[in-house]
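One structure, pasted below without further comment.
All protein chains but one are shown in place.
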Amino acid sequence: MTEKLSRRDFLKLTAAGAGATAVLTGCGPASRYVVRSPYAEMPEYTYNGQSTFYATTCRECPAGCGIVVRTHQGRALKIEGNPSHPVNLGKTCSRGQAALQGLYNPDRVEAPQALAAGDRQEIDWDRAIRVVREALIGNRPEEIAFLLGPSPDHLYDLVSEIMRSLGGPAPLCYGTQALFEARATLVQATAQVLNRTALPFCDLGGSDVAFSFGANFLETWLSPLAYGRGFARMRRGQVGRRGFLVQFEPRLSQTGAAADEWIAVAPGTEGLVALALGRLVAEARGGLVPAAYREVDVATAAEASGVPEGTLTRLAGIFANAEHPLAVPGGAALGHVNGLEAARAVLTLNALAGNLGQPGGVFLTPVPNVHPDSRRGPDTLVEINALIGRMRSGQVKALFVHGINPAFELPAALGFTAALENVPQIISFASFPDETALLADYIFPDHTPLESWGYQKVRTGSDRAALSGAQPVVVPFHNTRATVDVLLAAIQAAGGDLAAGVPYSDEVDFLQQSLLTLVQEAGNIAAPEIRTFMTQFQQYGGWWAAEAGLDAPSTPAPLERPLRLIEPEFAGEGEFHLHVYPSPILGDGAGANRPWLQETPDPMTTVMWNTWVEINPETADELGLEDNDVVRVASDFGAIEAPVYRYPAIRRDTIAIPFGQGHTALGRYADGRGANPVALLGLKLTGAGDLAFAATRVRLEKTGRTSILARLESRIGVYGEGLE
Amino acid sequence: MAATAKPIAPATHEEHAESRQHLMLDPRPRGEMNAMVMESMHTTSWKFWGIAFLLGIVVLVCLFLAWGYMISEGLGVAGVNRPAYWGIFLVNTVFWIGISHAGTFVSALLRVFKAEFRRPFTRAAELMTTFGLIQAGLSIFMHMGRVWLSYWLAPYPNARGLWPNFHSPLAWDFLAINTYLLASTMYLFLPLIPDLAMARDRSTGWRKVVYRVLALGFRGTEGEWAHLRTAMNIFAFAILPVMFSVHTIVAWDFAAASRPGWSSTIFGPYFVVGALHSGVAAVAMVLVVVRGTMKNMKYFIRAEHFDAIGKLMLVISMGWAYFFFNDYLVQWYGGDHWTHTLLAWHESGPLAWIWGLMLVCNVAVPWFLLWNRKIRSRPGWMFVIGLLINVGMWCERYVIIPISLTINRMPFTWQSYRPGIEIVLGIGTLAFFILLYMLASRLVPLVPVWEVQEGQMAHSLRKFGRKTVVSVSELE
Amino acid sequence: MEEHKTLLALFEDLDPTAAAIERLRKLGIPDDQMNVISGIPVTEAMLGRPRQWSNVPRLALGGSLGGFLVGAFLAFGAPLLYPIHVGGQALIPIPPSIVVLFELTMLGMLVSTFIGVFLDSYFPSYRPKEYLPEISDGKIGILFQCPQQKQAQIVLALKKLGAESVAPAEARQL
Partner (left out) sequence: MSNPLEEVGHKWGMVIDQDLCTGCQACVTACAMENNIAFVGEQDAAYGRSLQWIRVERFWEGEFPEVKSTPFQPVLCQQCGQAPCEPVCPVYASVHSENQQINIQVYNRCVGTRYCANNCPYQARVFNWRDYREPGPLDNALNPDVTVRRRGIMEKCTFCVQRIVQGEDTARAEGRQMADGEVVPACAQACPTEAIVFGRLDDPDSLVSRLKRDGRAVQLLEELGTQPSVTYLKGGSSYGRNG
């Protein structure tokens, strides 16, 4: 390890003894590069018995929370929230806490590998870089494809620049996290209603009555910690009254459980309910019913959604009388063929409430001025499907995959895995031997996030523009290499126009060049030049604007256009709606190889280590299903088997399955555990071109087998089994 | 007054004599009785050794190997969990302590009250005390998470200068069980000395050496007898409160805990009666086996003895039922929500059959069968009844420990208990008990011959008008 | 000093034994030179012998006092050596102390009773002793010392009273 790896940088951030408050102290401009040295020779800032804290960014989901990692003699010990970070203000979620088990996972890809016929052979990085160089310059630009995950943004920005320089297609960015958030659909709805292609920010904390239509914002949706904080402010009653939250969804989610009321609307009718509520609110307020709601028939909506008219009227009264009412669209409500319209209907409800840009209302988050030309996704299923089509027809000669595990995450019906066979060269940058990596020709493992540099643009959740910064907190544990460095090395080796167009010596250089635009902006960092700026960027864990401030939407009078909803359509035949939701603990499934996440109970079912099928107890009785009975769930597109969990709070026509398990790779803790519900999904699309993931119908069959689910709750104590 | 009692039951009075056969009114010369006892000790068949060998294998595998495996793996191989932190290990502990109560009860209490029918089988019962306590001790040690540190319970300042915590019922347990184990072993040994001397006088070879050492040089001088008698009197009176305290303290392990169903002031006597219930029943079982398998024992252990033990069992069963109902009624009447839930769990939970079996075996079986003298006098019946009572009492402990532990004040944590390696280890302790008893039966005179002879001296027939009755004299 | 000889007379039954003891006493053998050896506990009163002195009850009493003191140390002293407060209870709570006191008192009493038997009877002693195995078959023996010149007279008298044998006692390995 003489060359690049010896140039890994370890900046001293703070050497103070304890507490996250120490992050902001004890820093001086240190040397940029620290030589990787034997363990016995501690860096000079490491004291025996004293911990060193580093600020970085959590990459377990794309929200961009700031974390502070406690390290001790070169080992990362504990992840805490970064108290000054505007997204999470010092808080963390389960997934963030368990990120260390990614870093120290026993099943990492420890060195670059070449895969052939099931055989994995270690190669050296020189060869790896040659392979990447050949793939970049040996193919025509349009034959190269980059498929990236939701983070990190600096990699996306660099790859965009490379592809622009090459003249190839922009990298695609996808992932089930974004899919189950209905991110693409929501962005498009925001563009239509609020006039900006961005994610809206709903100021839950400032509202006193909030109606959430399918948005599971306390679990995985957009920025759970920011919304959790907002929820707490709302509950504490910032406006003098304890906030009131109503959740509209067919299956009671964790967010619904924390809400004050749960309305079990029929799948696909959330938008209809929003429209009916809008009309009723407008009527309750008196005056003219806006054009948007003139065509709405409350009785039809009540009939279709299964929500009694009385309930709608009562809720509308609450909404109308609130000082700061708020409506939040998201999640499965948007995962229908009418999802885009539903999102517009919900956003319009905010316009009706007059809360756009008001406290307790809807805002837009300014994006920091870094690579503004790199207009990152979210891409839709249509675009992914197009890529798969190109792959299938042999138009893609080299596929680079980073940060996404499409063989696991994409609906099986898309045929991604089969299409891979027609791609001559697949290069995966996965840190773990996931399903896609094992199908690749090469794995050039990236560092895990805690060993990595980078930044993440905060798209929603903070109260100001913010760029969350990442830096390595420990020396890379294995013979891995930053993907950015690998790409840059390959480009430098290629030379020519490409090298001239991407003029960065290494990852840190790229970061510093990228951050140049922020040096002059008013923010938490006051530095005259980039090196001091960079030091403070690492110390603070990012850059954010000095003043809190979000953009108020400039709305093109959304109430003027009549709102209509198309009839929900469902893919396939079957007596049940399939409600797939991302596991609040395992997220997009990448968390399944963290044993502590596996053993953290699901908030609602308290199940650990497995997949289950939630079914209404009455329905289960009709089908003769008891807890732990293994059922076969079949759609027209696939089938899986999983044990039954009799879930009291789900509609009788719906079954729910969490997403995250069912890996066939990814190491000992994930492999062979549970089932993957994306195998069941049909390919209906929302108006925005993304997958209508909640619009599949399925059938249930008993298998006659049972399999005990590991649950923390007591079936006797909670459900009274055996006590009758 | 004759030292060697003459046959005093003439043929004409046979019917009277039969009615009091447990007083053994057909005395034989001491020498003959000695020879009978010696013969019974010396007689072994291939069956005996076969069974002993099998038991030895079972002890090795089910007790020592299984335990070693559990020690190296941790208690995870057993069925204990949250909230059933205590399982069959403690069920067995309480069970064996209960068994061990029989010996002391039969021997000491009946001695104190001069119940003459006790004489031939006190030794057989006392052996059960010692061997039962060994199993109880083993079961406690199995239960401990770090058994290799169990000596920290002993009252001495350990490596950290720390004494045990005498606030803890477990510390009391440690003192009480050790006191009881020591006391009952001493109490077994003292009356054994004359019999060991007897055996010494009639043995050769290695047995002679063993008995000579164990007999301590006893000849039977006036002084030796006087000291022995005094000591036995002191023991008979003093070991009774110790016995009661042991099982009461075991009961306090549960009663002192603030748990629904356990927190009961009646648990002390309830447990003591329960211990006697299983203990006396076990004595009956052992006597049936000893009588049936050992030579000459039909002379010493007679149907009338079973009759007398049967009555005792019936009375104890009633006592147990009384305490059970007392506990049940008060819990039912005044218990809180959790107690009521627990009672419902006992009666109609998935393991309600154990609760039902307990009542059938402990109450219905004795009450329906033991009132009948014919049944009481038949060893076969008594063995079955004794077995059922022991099953019932084991069920009682199972209901009190793992089944009750399922229910607590945090319903979110309720979880049923499913035994694991405990079953194997329980079989191991049972086999160990039987093996020890088998070996002891060939090494230790099972019948205290001198006590039998003393009793025969004291019994005589006396005529009241036309009726002849047995009269018992006090020799002291 | 006269020459004394140890004799062992063996009897089948209690009554002749009692008579023989009476006779011996009349023949000038004092009680402290006689001892009765039997296979069952024959009380002194049955044979008209003076009551045996036993230290066992005193030792038992002493032992229980010792046990009580040890118990008191454990209950009241040990906690002071390393004071640890638990469960909001007093450092030295009275009710549990009673349990400790009881158990150790009883332990002390029983152990000292047991040891008392050993001390009083000089157990264990494996020296050769005057003894006949018939005694454990129910015979009663009188072990006495008599002046050599009276031996014949005494033997005769005892035989007349029903002694099975009267012979010089040999100390033999038991």
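Structural remarks
Think of it as A, B and C in the order they're written, each chain with its own count starting at 1.
We adopt the following convention: contacts are C-beta pairs under 8 Å (C-beta built on N, C-alpha and C of every residue); 3 or more make two chains touch, one makes a residue touch a chain.
Values in this document were obtained by computation on a predicted structure and should not be read as measured data.
Looking at the complex as a whole, the chain kept out of the display touches A, B, C. Contact with the chain not shown here comes from a single listed residue; of A:Leu77, A:Ala191 or A:Val382, that residue is A:Leu77. The chain omitted from view is touched by exactly one of B:Pro164, B:Pro191, B:Gly217 or B:Pro366, namely B:Pro164. Here the missing chain is touched by one residue of A:Val193, A:Leu222 or A:Ala264, and it is A:Ala264. Looking at A:Ser160, A:Ser514, A:Thr600 or A:Thr696, the residue that reaches the missing chain in the full complex is A:Thr600.
Chain A residues in contact with the hidden partner, per the touch definition given at the top, are 17-20, 72, 75-81, 88, 90-98, 100-101, 103-106, 218-219, 224-225, 228-229, 231-232, 235-237, 240-244, 252, 254-255, 257-262, 264, 318, 477, 584-585, 595-601, 603-604, 608-610, 616-618, 648-652, 673, 708-713, 718-719.
Across the interface with the omitted chain, chain B contributes residues 73-77, 80-86, 143-147, 149-150, 152-153, 160, 162, 164-165, 167-171, 174, 253, 256-259, 405, 408-413, 415, 418. Those residues of chain C that touch the chain absent from the view are 84-89.
Just so it is clear, only the chains that are shown with their structure count from here on.
Here B-C and A-B were compared by C-beta pairs in contact; the pair with more is B-C. If you average the CA atoms of chain A and of chain C, the two centres end up 90 Å from each other. If each chain is reduced to the centroid of its CA atoms, chain B and chain C end up 29 Å from each other.
Per-chain CA centroids place chain A at a distance of 67 Å from chain B. Chain contact summary for the complex, chain B toward chain C: residues 1-4, 29-31, 34, 155, 157, 161-163, 165-167, 171-172, 175-176, 178-179, 182-183, 186-187, 189-190, 194, 197-198, 200-202, 212-213, 215-231, 234-235, 238-239, 241-242, 245, 249, 450, 453-454, 457, 475-476. Within the complex formed with chain B, the residues of chain A that make contact are 712-714, 716-718, 722-724.
Considering their complex, residues 341, 344-345, 348-350, 406, 410-416 of chain B touch chain A.
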